[in-house]
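There's a structure below that I have some questions on.
In this view, the complex is presented without one of its protein chains, the others remaining in place.
Entry: chain A
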Amino acid sequence: MKIGIVCPYSWDVPGGVQFHIRDLAEHLIRLGHQVSVLAPADDETPLPPYVVSAGRAVPVPYNGSVARLNFGFLSAARVRRWLHDGTFDVIHIHEPTSPSLGLLACWAAQGPIVATFHTSNPRSRAMIAAYPILQPALEKISARIAVSEYARRTLVEHLGGDAVVIPNGVDVGFFAAAEPKAEWQGGTIGFIGRIDEPRKGLPVLMRALPAILAARPDTRLLVAGRGDEEEAVASLPEAMRERVEFLGMVSDEDKARLLRSVDVYVAPNTGGESFGIILVEAMSAGAPVLASDLDAFAQVLDLGAAGELFASEDADALAEAAIRLLGDPERRAELRERGAAHVRRFDWSTVGADILAVYETVTDGAASVAADERTGLRARFGLARE
């Protein structure tokens, strides 16, 4: 099958949606499909052979953080050329409601279009205002995928209609086979995420840390992610700062090794999550997970059966749960086991098969994707030559 995938966010900036698209594309290519990904990227960025650049993205404040988006006349022309050259059987647009390539591709294409909705924002004014503009473009989508039951609910509330739920995929084997690193083992708590983004919840963990260290002084906190390290520990008493180790940005291999090594993985995110891929990665690596009780997280953790939940933004609850887990090897072993069984449904073999089933459902008997040649006025009035 010839598959075109549209990525709305800059390829050179790491992010959940980009990783998902990369893994999906590589998974499909391994299965023998022809895949082309259209993504915003700087011209100098080295791109994998299956990615086509849609030009440079412009940083714009959107959805609570600065997103790099593509819009305008030039991008629209590139989208059209890509659609024309690709002759795809199906195109898969990610985040079609973000004012970027996704929406442009929706406008420009006709034929079988699959769309995945990743975010689950509360209903915003901008969304309501944009509804009449979005609706004609979204009507072209033949199949909608939501990454979680929560994302589906938001979608139904905001845009009407329905979607099938297919979770984001994880290469479970890669995480399960990683080698633990001795220096990261022994009473360690792991945190992975942007340090300076409050939504990722590091400040909550920092507030909980004094209580955890008071109960279990040997505990170490390992933090992997970009951001200002000094600012992050500023709220901690001087003596406790050495118990926090910053690893900076880590490679995928080190991330897997870190998750294999820690005794507890903590995800104190305070909101803005629609899925929680990191929790699945942690469970794949066999790390007991302790996460805030966001809707999306609760769902990934099977409502608390595959990992522990604490009240979001409640540092005391986090500290209490972390101390209990660190002191209870049996409970941790139980969580490891349940997590390992639970993550099988997120493995690419399952998720990829589901996504392919969606492609096959919409391409059954349908013509292939083409650029939507807007019917000219002459044609509308029956004057155009055939």
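The definition used in the following text is that contacts are C-beta pairs under 8 Å (C-beta built on N, C-alpha and C of every residue); 3 or more make two chains touch, one makes a residue touch a chain; residues count from 1.
Basically, contacts and distances are computed from a predicted model.
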| item | value |
| --- | --- |
| Undepicted complex member, UniProt protein name, chosen from "Acyl-CoA dehydrogenase", "ATP-binding cassette domain-containing protein", "MoaD/ThiS family protein" or "Secreted protein" | "Secreted protein" |
| Candidates A:29, A:164 or A:215 - the one touching the absent chain | A:164 |
| Residue among A:85, A:139, A:179 or A:196 touching the omitted chain | A:139 |
| Which of A:34, A:270, A:350 or A:368 contacts the chain that the document leaves out | A:350 |
| Residues from chain A at the interface with the omitted partner, ascending | 110, 112, 136, 139-140, 142-144, 149, 152, 160-165, 345, 350, 354, 357-358, 360-362, 364-366, 375, 377, 380 |
